[in-house]
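With one protein chain removed, the remaining protein chains of the complex are shown where they sit.
And then chain A:
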Amino acid sequence: MAHSSTAVRGGGDSSAPARRHTPGQRPRRRGMPAWLVPYALLLPGLAVIAALLLYPLYQMVEMSFHEVGLRQIRAINPTPAEFVGLDNYRSIFESDLFWTSLRNTVVFAVVTVALTLILGTLVGLLLNKLGTKMSTFVVVGIMAAWATPPTAQAVVWKWLFDSDAGVVNWALNLLPDWLSNLVFGRSDWSGQPWFNDTITLYLVLVVAVVWASFPFIAVSVLAGLKSIPSELYEAARMDGATGASTFRKITFPLLKPVFSVLVVLSIIWDFKVFTQLYLLAGGTVNRDAFNLSLWSYAEAFSSPPKMGLGAAIAVVLTGILLVITFVYVRNIIKTEDVR
């Protein structure tokens, strides 16, 4: 692509037919040469991204091949890190924690993404069917869940599932005994400790994260639905299509691009969940509850810090995420005007 000499007035797009001035006709200005302007504008932002995102990314990979402890990170007179080759990776893959935290990460992400998307889509479809007033009412309601900061989400759900005074145990006790026995095999929920066991801890985490993330899916699906021309549905109705086949044949295909973005964004968010897990699990004491982010954090920031090992775990996590999102980035580049 050639350097554009059409400065502030912008042009640049040489195929534009309505171009009235050619660069030569414009009066010469003092100051920076026109071709330099975009680079000058870009420079500060690019410097920030390079220093705070790209360089650390490189450093993360480099650290994963080194042993980095307290003496390497002190401000005054740090010792150079010792190169240990693939040792950090070897100890990750040999560790039992790798498999439990990988399992926790993947199972949590799959379950949460699926539930979030199903619930969000259903609510989006519902919002589209509701009258204007009711729809606005529900949208304002789900905004409240969406707007709650992650730390507040965690503490609120921890409180709702509190063993002694939590509302959830109270509500479960309200169930008729036969039903509770039939479904859960027990009828007394008083004092049920949800956060001691990894499975129930993750159950609460799933509920909290789905609660906080379905509104975004619902509102996005609603926006997508509104953009589908109603003629299509009329035609389908005339042809005698049922509700389910209308969804399968019209709604879903047309919303597919929106869905694919939503799926990838949800995967990214749920794969690396940290804040809510950290707070619900009460920090890094329960090693069974680690996912990859929490494990990486625990290795790097407990004493003695093993930063190299933590970095290697982060590399594994980032690698998995980049593979998943590669498809998404490629799709955006295809459809988007990045050229």
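We adopt the following convention: contacts are C-beta pairs under 8 Å (C-beta built on N, C-alpha and C of every residue); 3 or more make two chains touch, one makes a residue touch a chain; residues count from 1.
Please note the rule applied: contacts and distances are computed from a predicted model.
Asks: Refer to UniProt and select, among "Nitrite reductase (NADH) small subunit", "Sugar ABC transporter permease", "Chemotaxis protein CheZ" or "Binding-protein-dependent transport systems inner membrane component", the name of the complex member that is left out.
Replies: Options "Nitrite reductase (NADH) small subunit", "Sugar ABC transporter permease", "Chemotaxis protein CheZ" or "Binding-protein-dependent transport systems inner membrane component" narrow down to "Sugar ABC transporter permease" for the missing chain.
Asks: For the chain left off this view, which of A:86, A:134, A:183 or A:235 is in contact with it?
Replies: Within the whole complex, the residue contacting the unshown chain is A:134.
Asks: Identify the residue among A:57, A:107 or A:235 that touches the chain left out of the display.
Replies: A:57
Asks: List every residue of chain A that touches the chain not included in the displayed model.
Replies: Output for chain A: 1, 3-4, 7-13, 26, 29-32, 35, 37-39, 41-42, 44-46, 48-49, 51-57, 59-60, 63, 68, 72-75, 78, 123, 126-127, 129-130, 134-135, 137-153, 155-157, 159-160, 162, 164-165, 167, 170-171, 190, 211, 215-216, 219-220, 223-224, 257-258, 261-262, 265, 268, 271-272, 274-275, 278-279, 282, 293, 296-297, 300-301, 307, 310-311, 314-315, 317-318, 321-322, 325, 328-329, 332-333, 335-339.
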